[in-house]
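Would you mind keeping the following structure in view while I ask a few things?
With one protein chain held back, the other chains of the complex are shown just where they sit.
Right, chain A next:
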Amino acid sequence: MSNTTAPEPILAGRMTVTRRWQTGLILVGIALLVVGAITLLNDVAPKDYIGIAIWFLGALVIHDGIASFVIFGVIVVMRRASRKIPLAVIAIIQGALAIGAIFFVIVVPAILKKDIGSANTSILPLDYGLNLVSFYAGLAVVTAAAIAAYLVLARRQNARPSSSQN
């Protein structure tokens, strides 16, 4: 009897603590949103609001409408490929593709801006295009090495007699 009744006050106590934290966080959140809204109204010119709204809309369209479907496609292709290729190899390739995509997002704007021109030569001074190609080459080598290492280890593990045979 005591086993079934004892946890209830503890659970109720936890819920109360959680509820208090939730209330506090929501109040802090609302206060910060109000500060953000006031700052936006006070410091940002009204003519800029449309531009900000376009950026917000663009971010959602790119994320929800484009990137998510591209990633969905990649996931499906990779999952299908896993019928013939070991799952760990697929995971390594997926990881390499994700890292490559993240660097693409960060470095390509630098390449484009440098191509357009900078205010002075100390801004974007590096050869970002060449560096990105070099990085991708390094990533490909590391990925291939990781796959090779996995396959060798997997083969050795398969070749090893199981403990039940010893």
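Brief remarks on what is shown
As a convention for this text, a contact is a pair of C-beta atoms (placed from the backbone, for glycine too) under 8 Å apart; a residue touches a chain by one contact, two chains touch by 3 or more; residues count from 1.
Everything that follows uses one rule, which is that contacts and distances are computed from a predicted model.
Per its UniProt entry, the chain excluded from the display bears the name "Oxidoreductase molybdopterin binding domain-containing protein", taken from "diguanylate cyclase", "RNA polymerase sigma-70 factor, sigma-E family", "Oxidoreductase molybdopterin binding domain-containing protein" or "histidine kinase". Although one chain is not drawn, its touching partners on chain A can still be listed: residues 18, 21-26, 28-37, 39-40, 43-45, 48-52, 54-57, 59-60, 62-64, 68, 71-72, 75-76, 79-80, 82-83, 87-88, 90-92, 94-95, 98-99, 102-103, 105-107, 109-110, 113, 116, 118-126, 128, 131-132, 134-135.
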